[in-house]
Each structure stands twice: as structure tokens, then as C-alpha cells.
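I am attaching a structure below and will ask some questions about it afterwards.
For this view, one protein chain was removed and the others were kept in their places.
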Amino acid sequence: MNKLSRGNHRKVAFVMAMALVASLSQVAPAAAKGDDIVILIGEKDSGWCAQDSPGLDQISAKNAVAETLTIMNEKGKIVPYLAKTVENSADFKTWKFTLREGIYFHDGEELTAATVLANVAANLGLNPLIPASLPAIAWQDGFGGVTSLAQFAAKAQALGKYVVQFNLPAPRPLFNESWYANGRPVIWSTKTLQTKACGTTVGAGTGPFKIRSKGVDQFQTVLEANPNYWRKDAAGKRLPKAATVTYKVVLDAAQRTNALVKGQADIATFGASSGPQLNEMKKNAKLVLFEGRRDTTWSFHMNTTAAPFNSKSARLAFSYAIDREALAKVVAKGNADAAYCFGATYHPYNLSNGGKKKCATFDLAKAKQYVAAYKTETGKDLTVLLPTTESTESAKANQAVCNMLKKAGAACSLMPPVTATAVILRGFALQQQVSWFNVVAGYSPAFADLFSRKTNLELSGFRFTNPGLAACFQTALETNAAAKYQECAAVLHGEAYWVPTYNEGGFIVARNTVTGLGETPLPVGGKRPVVGLSGFDIASVKVSD
Amino acid sequence: MCCTPSLTHESEVGVAKGRPGPLGFYLASGWLLVCVFTAFFGDFFPLPKWDEYDYDNLGLPLFSDGHLLGTDYDGSDVLSGLVHGARTSLGISFTAVFIGSVIGGLLGIVAAYRRGWVDSVVTMYFNVSLAIPTIVLTLVMVALFATPNVDDPSSGWPRELVLIISLTLVIIPILGRLARGSALSWSGRDFVLVAESIGMKKRSILRTHIIPNVLPSMMSVAFLAAGVVIVIEGGLAILGVGANPGASWGSMLAKNRGELAITPHTTLVPAGVIGLTVMALNYFGDYFRLRIDDRESRI
Amino acid sequence: MNSMMSIGNLHVRFATPFGSLEAVRSVDLEIPAGASVGIVGESGSGKTVACRAAMGLLSGSNVQRDGTVVFDGKELTAMTREEVRNEFGTGMAMIFQDPMTALNPVRRIGTQLSESLRLRLGMDKKAALARSAELLSLVRIPDPEAMLKKFPYQLSGGMRQRVMIAIAISCNPKLLFADEPTTALDVTVQAQILQLLSELRRDLKMSMVLITHDLGVVANHTDFVAVMYAGEVVEQATTAELFANMKMPYTQALLNSIPNIEMKSGERLQVIEGRLPNPVDRPKGCGFVTRCSYAQQKCHDEHPPLLDAGNGHLYRCWYPLGHTIARKP
Partner (left out) sequence: MKYRVALKNLAKAVLVLFLVTFSISILVRWLPGDPIEILMPFATEEGRAALRAELGLDINVVQYYFSWLFDLLRGDFGVWYASTGDGGGVPVRSMLAVALPRSLLIMLYTMVVSIVFAVPLGIFLAYRAETRTDKTISNVLFAVSSIPSFAIGLALAFVVGVQLDLLPVIGYVPFAENPSEHFRSLVMPVVSLSIGLIATFSRLLRVDMIATLREDFVTMASSKGLSNMWILWRHVLRPSSSTLMTSAALQMGALIGGAVVIESVFALNGFGMLLTTAIATRQYLAIQSLVALIAIAYIVFNLIVDVLYAVVDPRVRGGRG
């Protein structure tokens, strides 16, 4: 018996060695070619249900399967999409959506007014206090905070097979935008809504691709072409062009780069925090970089209901201590801008028009002065706790912020991700002093909504305790007047509730064999941006051999 | 004397010949001295601060002006990182291993010598803690202790302290099992039986016969463990529960890993420093073991 | 008489950090074919090292061997390791002192016994096992088939030693070194094993070198004797001549240290006082000088050469036994 097993050891070792040699000696596999597209994304998510909180990378995958009633074109304007037309009354209280006819879900259901109403109903009752349910906020707010179907029925009705009308209790000039909300409020088929796993592992939408398989762990999603897709390309040919699309989650940016350079993937997405990799890839002739508009602003916002940030001195100290230019460099290595005031220059909140910056900006002397003021006020030293996530970038950026605070004389420590993740997940930082938050929503009324809903202000992580500010945003929301928004933003910045740091756009890097990115025409004319707030459109994408 | 095996180049005398020579010993202890010196007096070196980013000098190569070992892609000085990292890495590793081996060693020796239920309990404790993965233990410890109370942000324990505690907990069963095994074999030796037979007290037998004999093998393994802990700490840094990014040698590696292809020196230099230190510790441990073997053979 | 092995001017040195250690120096030894030669000396006298060096079992960067060893007409010292190894088992074989440590504890008796048959004689597995059983019965082990399947720890000391003898003779060696084959055994078993060895030697027409510290063993089982002390041969003769005409005080001391049936009760066994000289730093005179009751000044100053007393009886002493002048009071 001993002899036998010993002999076997050798054989096993030999076979293993041969297998290794054999596998090594093979030439590396060709990249997925032709009709099969491999896309690497840097973010794992828990699912595509409305209550789930997909980030941009996941939304681009989600939007390949399920679509929204309205969409943003390359000029940043909201246009009808699944809806053929969107009409509103002059007071912005009545909104009529007329759906396109002949659009079918992957499970065979036709898109009708009833489907849309079912989608809205399914999302009622979701907690609007977390960013994941931004669409829910928009909808519920639009309906005046209804939570039950009975209340809802009176406010939304089908005027025909393809027409839905909403009667809102208050003016909502951006209600059409609520139905886009960065690609989040997608329309699922009625059957999908009835399963708990709505889009987590299964789901039928109207998109160019349908789900072939989606791992429970959300690390790999394989989509296949929807043969009955409703859109056509500019030449009137069938969409989508590719047969399958595989989204793979690769958390490590360096490995996404490697796989792309090597040809294991055709497209990969990056955030500005992958600056070093992006800078390298810019030099690679085989790769093409697309950068989206820098309209995502990473900001700090503070819990004003508790120490230390219930003190304006503490907030101002924090705001003045942060060197935005430096932070943008640390995080993005030239792939992002410093944000002095809120958002990009075209944003309605932006206050830096005409070069006259009205916001607190980096000023070490002032920061020190306010740290000292806080000490005199409270008798305590200013101590800040920054939550970090597992990503190296988050830790680096937070450490840079900590150093800046320390230079200003404040104490600062990093909250470990194992705790911070839990705190962040917990209804947006109920306990946090400060949170890092990316405000993607260039024009989203949902964002303004966060300030305007008084009850939310008290409960949410933002915890602004300024009723004047809430009223201001409420008015701005109802009138959609840029001037009003700026007025509110001035208060926001003046009180230093909100400390913007840098603006970034998303990056898509594709191999030069990829064609058709950003070329799909929208049904009402125009195109979707190559890199937009809801990722990118892959309906026309094809890989040449 | 007679039994020199023909197969190996080592023999009893061969070991003596192969003893780490003084040169290697001086090199190894020299390196460790430099590291320890740096750990204590690094603050007085005329260097940029380790955690400050020189935004205009991202990814400088080795031997650049003002940055001897260059900067990483965040613009922090690699040399200052190494100097500061010496304190964190060696501090965490030496403290954890020292406390861990004292506690583990005592537990192991007592278990081996008392036998009975004491042994069962201690062995069970070793087995249970070996079965809990390091990562789980550290994540939980960091979540429990290194998290400041939000109402009082200065309340959490320093991350380094928590790391020391959890790594100590990791070291205890490893060295404890070793000590127990070694003590077990020594306590069966004739001289212990003799000591017992002449009515020597258990405690003095432990002190005079067991501990001095268990100590050498413990210490040589402890040196190796110190090296291993430096490496483990780097792995934890990737999960965000190690030292802050760039604050230890391991976390420098973890922090700069993405830029391996762009600024290779920022990963290779810390890796080299870790490698040298682990090698020196190993050498020191070996030297130590042989010196003690020598002592035994002369008795 | 034909020479089976002839050792000429053999030196073995070990390099140590304290200097070179000369374990064997200038040993000349003739092993006639078919004869049994005893090598006697106390522990550390270099007898084992000398034999292992002669066989070529010592190697390593720290070992230096000089001299010539001619075995069966072939000069071993001029051969490569591979060539020497080819002589092992079939030409020369060795029986080790402690059968507990010399048998591999984790391998079956059958495996250990048959492997040299298979590897050296090219037998197939079945034949080798059959032959192994025969060998075991040759060394008088009962139920050899069952024995093949056992592990060394399952055997008694005597049985293990028999197994080792079986292994040593398995390939019909011409020369058998038996390195203290009975030290680890109890007295009754000792006699049986020695008897067995002598019989096997006669039946298989082997030459044998019997290494021992026991002059009594030598008296009964050997034709020639060489006495070693501190790495040197100090006395050498036929067995009969040696016991009849002992020259060395050391040899006599060895003889006196054997327990004797004729000893009167109450009489104390004589021990050789003192220690072997430090092999790294030898005295310039006779190595035994500090322990010898006959030592004179000359013994301190000059190293005695090997002298011939006639009859091939060689000895290394300035004042041999029977010499009238030199006795100390």
C-alpha cells in the first residue's frame, strides 16, 4: 500500500507539472472578439432593485437591461426616451407621459401605462433617506409624500393604454428629470416587480440586452442581445450590434488596466482616483480614453446637530483648512478639478461665476483662527473623525485631509472601513460627523430635495438644522430658478454646511478595436454622451476583429 | 564522533563550521541596529514628513534632488516613509511578538508541566484561537476598539495599539504550542526526574530546569515570528485595518501596489527593506540558536 | 595469503573552527582474504572513523582523507564516489553498532532488505522478497515471511541485529565490517550474534573486520588484531601472538578492564584512568603518556614509532611490557 501511494505521488506530481507546462506554453487567449464584449467595472453592488444602490458602473450595466422614461442627451438636456412625449401644465403640477408603442419587455410583456404605474407603486414605501432611493425621493415627493396605494391612485392615472398622467400637489418643474435620475428609476416588467429578486439576479427590462446570467455575488453579469430591441442605429439597422456583453467586477484599478492593455477586456471604466493608471493609459496607442463631463462633485457635509459641527466655527475651520487644489492632485493626479464652490461652473448652484468666488476657500490662517475660536467657544479641541472605505484612494484622500486639518491645529483620525462601511450603510451616516459624498446629480431635483424636506433634514445624515435653508430649496425646487438655487447655495456655503472638494468625470477606456461608443441615436434626435451620468450606451458598440 | 554521515556535507563538526560567521552576524545586527535607531530617532532626521504630499513631484525616480529614494505617485518621500515605517513596523512586530511569546511561553510551559486539566484548558485555548482566522480577529478587534465614539472622536484606541493586541493574540497560541511541546520533552528528561526525586519544588524546577531550556528555541522562533508579523501587518493594510497608508513598511507596499508598473521603486524599495529585515531577523535567530546549542554542548 | 583490503598510511582530518582535528593518523592495515581482523580500542580511538574512511563512507567538505586503500585489487582512493558506491553491498558491507538507529524506523523490514537486492543485483520485486526471506532464515529468524512485513520497532534488539546482518550479507560481500555489532545487546544475545557472524563468515567465505572495545570478543572471533589509540594503530599482531606476548601497556589496560569470571569477589574492575588526548592539540610525545603507569620522560618528549617485535607483531611504545628497566615504582 505504501509503495502504491508513493508511486502515485510521483505520477500526480508529474501530471500536475505537465498540466502547468502545457497551460503555460499555450499562447494567451485572444481577447473576446467580434460580437462578444467584455467590460470591466470597478464596483461590486448588491443588486439592481430600485431600493438597491448601484453606483455609476453598475448603472451602466443596469441600463443595458432596463431603461428609463426620460434620458439626458449629450447637451445635458432631459428628453423623452421610453416615453414618446412628456407634456406638462404651465404650473408644473400636471405631467402627462405618452409611451412609445410596440416596446416589449424581455419576458414578452408590452410596455403600457399599467406597467409604469406598477413600477411606481412597487417603489412606494421605500425609505427616501438614503441615496439609493433617490428615485423614490423624487417620486414620493412628487406625489406629496404618499405612502399607500390608495393615496397614490388618486394622483396617478392611466389615460389610455399608453398614456399616464400625474397630478402633483406642488409645482415640480423638473419632474421629467425625476424619471431619469441618472438612470436609476428604470421600468421593469410587472413580473419582475413581483419577485423579491427584482434585477438582483433576474429581471426583464426593455433594454438592448437581456440577462443571461447574473452571479449572486454580483461579480459577473452576462447579457445577451435582445432581438426585439426597439431602437435602430442611424442607418436604420438593427440594434444592439454585439451578441453578448459580459460585465466583470475587478476591484483593482491596476488589474483593470493590465487586462485592458492585454486584451482580456474591451472596455473598462475608471474613476478619476485611478489617476496614475489613466495617465499611463493616455500614452498607450492601443487604447482610447473618453472622459465624461466633470460634473460629479465630491464634497464633505457635516452633521450640524451634534458636536463639533453644530458650531459654525468648527465648520468654517474645516472648510478653510482644506486645500482643494492639493486634494484634487492627491486623488486624481490631474484628472479632476478643484471645486471651490458647489459643482461645475454650469451647475445652477455654482457661485464662482465671473471669477468672484463667494465660497470659503483654502486659507490656513483663517482655518487656524476658527480652530482657536472653536476652542474658546467650547473649551474643547476640534477633533474630526473621517470615515474611510476599503479603497486605497479613500484612505489616501482622507489622510491628506487629516494632514490639512492637523496643519490648521485640529485633531483628526480615520475611521476604519470595517466600522465606516457599517456606518455609511446605516441610512447615510446617522451618527457621522462628516461624510464624503459624491453628488452626481448635476441637475437632479432629488438633490435639492434633500435640503427642502424638513422632516428628512432632521433625520437624515445631513442633518441641516436650518429651516430657512429648507424653505429656500423648496422654493427653488418649485420654481426651478437658477437664481433661487444660487441664493440657497450661498447660504449653504456661507454656513459652511457643505465643503466641496473636487469635481470629476467618469472615464471609459476602450481598446481601439471598439467602435460605436456614444453613437446610438436617441429616438428624439441627438445622442447619449459617451460617458454620461448613467454610464454609457452600449447598444451600438461592436468590436472589430 | 563516529557517526559522520556520508550523505550530507554537514556533520556535527560541520555545524560548527557552518555557524554564521562574524561578518554575517555584524551585517545582520548592523542592519537591525540601523532600523531600531531609525525607529527611535527618525524624527530628528532632516527629511520631509512621511505623510505630506509634495504635489509637484509625483513619482520621482530614485536619487532625485531632495528625495534620495524618490517619491511615490502621491508625492510622499519614500525615504521618510521608510524611516517612519521603521517605527510602526518594528514597534508593532517587536511588541506583539515579545508580549505574545511571554504570555504564550508561560502558558505553554505551565500547561506542559502541570498537565491534567490545566493542560487541557490551555491546549484547547490554543486550538480555538488558531482556528479563528487572523483576518476575522483583526477586523473585529479594530471594529471594537479602534473605532472612536462619534460623540467623542478622540476616544478610540490608537490603531497601532489595537494591531499590537490582535497580533499578540495571534502569536500567543503559535509560540505557546511550541513552548508546550518543548517543555513537555524537557520535563521528561532525567535531570528533571532527579530534581523531583530529591524533593525540589515544582516552581523551582520550572525556574531552574525547564524555562532555561525552553527559552532558546522560543527565542529563535520569536525572531522569525517578528519578521512574519511585519509581513502580516502589510496584508492587513490592504483591507484597511492595518496601519494608515504609508505609515508602515507593509502599508507603503499596499498603498503603492497599484503603481507597480508606473513607479516600481515605490513598491520595490519597501519590499527590499522588509526582505532585508526579515533576513536579518532570521540570521539573528539562527545565530542565537547555534550559540545556545553551543552552550549546551559544552556543559 | 591474498590481501582483501590493504590500507596504507590512512589519515582522516576534520576541519573545525578550532583547527584541524586529526581523527585517524597514519594507519596501515592489511586484511587478508578470508581472515577476520579485530580492531580494538576505547570509544573515540578512531576505529570506526578509520573503517568508514577506508570504505569511503565519510565525505563532505569538512572531511579530508589521505592515504591509499586497495580493495580486492582496486584502489578505492583513486575511484569516484559512484565507482566506490558500486563496491558497497557486493564488495564491502557494514554492520552498525545500534540496530535501533541503523534501521529506518518508517520502512518495513522487507523493503529495507530487498531494496539492495533489487537495486544492486537487479532482481525483480518478487525474487527479491523471496531471497529476503531466505536471508532471514539464514540469520536464523523464525517465520521470515511474517518478519518481512514488520517494522523495526516491532522487533527485539537481537532480531534487529540479525536483520541488519541479513541486510549486510544480502549481496554476498567479500568484506564485512562489523562495527561493535553487539554493544547494544544483552550478554546472552551477544554471544549468539558473534557465533552467527563467525559461522556466516566461514560459510560465505567472507573477510571480516570486527570493531570492538572488547578484547574478549577479539580473542574468540578473529585471526588478527589491531589495537587503536588516539587515531593510531598502537599494536598489531595475530590474535594468538598478541595474547601470548602483549607489548603495549594500553592493550593490557584494555584487557584488565574486561569483567572476568575468574575475578575474585570484591576485586574491583580496573578502569583506564584519565582521558584521550585532545585531538586538535595533541601532545608531542606518546598519546597515552598521561595515563600510563610506565611512562618515562622520553614518553613525554618523543612520539614512539611503530616497532617490529618479529612475527609481524608491531607496537608503538618506548617501554613495552616485558622490558625490564622501565617500571615506575
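By written order: A, B and C. Residues from 1 in each chain.
Keep in mind that, in the parts below, a contact is a pair of C-beta atoms (placed from the backbone, for glycine too) under 8 Å apart; a residue touches a chain by one contact, two chains touch by 3 or more.
Quick caveat, the model's predicted, so the values are computed rather than measured.
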item	value
Omitted chain - touching chains that are shown	A, B, C
Residue touching the undisplayed chain, where the options are C:Ser3, C:Thr68, C:Thr90 or C:Thr183	C:Thr90
Which residue of A:Val116, A:Val250, A:Leu287 or A:Leu386 touches the chain not shown here	A:Val250
Options C:Glu42, C:Asp66, C:Glu115 or C:Asp223, residue touching the unrepresented chain	C:Glu115
Hidden partner interface residues of chain B, rising order	3, 5-12, 14-15, 17-18, 124, 127-128, 130-136, 139-140, 143-144, 147, 227, 230-231, 234-235, 238-239, 250, 253-254, 257-258, 260-261, 267, 271, 274-279, 282
Chain C, residues in touch with the chain not shown (by the definition above)	52, 55, 57, 61, 85-90, 92-94, 96-98, 101-107, 115-116, 119-120, 151, 153-154, 164, 167-168, 171
Those residues of chain A which, in the complete complex, touch the missing chain	2, 5, 12-13, 16-17, 19-20, 22-24, 26, 28-29, 40, 46-47, 49, 51-53, 126-127, 129-130, 132-133, 196, 200-201, 215-217, 219, 248-252, 254-256, 258-259, 261-262, 264-265, 390, 417-419, 421-423, 425-427, 430
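Criterion: only the chains that are shown with their structure count from here on.
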item	value
Rounded Å distance between chain A and chain B, as computed from the means of their C-alpha atoms	44
Gap in Å, rounded to a whole number, between the CA centres of chain C and chain A	87
Centroid spacing, where centroids are CA-atom means, of chain B and chain C in whole angstrom	50
Residues of chain A touching at least two other chains	none
Multi-chain contact residues (two or more partners), chain C	none
Residue ranges of chain A touching chain B (in the complex, touch as defined)	252-254, 257-258, 274, 276-277, 279-280, 306-307, 325-326, 329-330, 333, 381, 383-385, 388-390, 392, 395-396, 399-400, 403, 411, 413-419, 422, 431-433
Chain A-touching residues of chain B, taken from the complex the two chains share	51-53, 55, 58-59, 73-75, 139, 142-143, 146-148, 150-151, 153-154, 156, 159, 238-241, 244-246, 254-255, 257-263
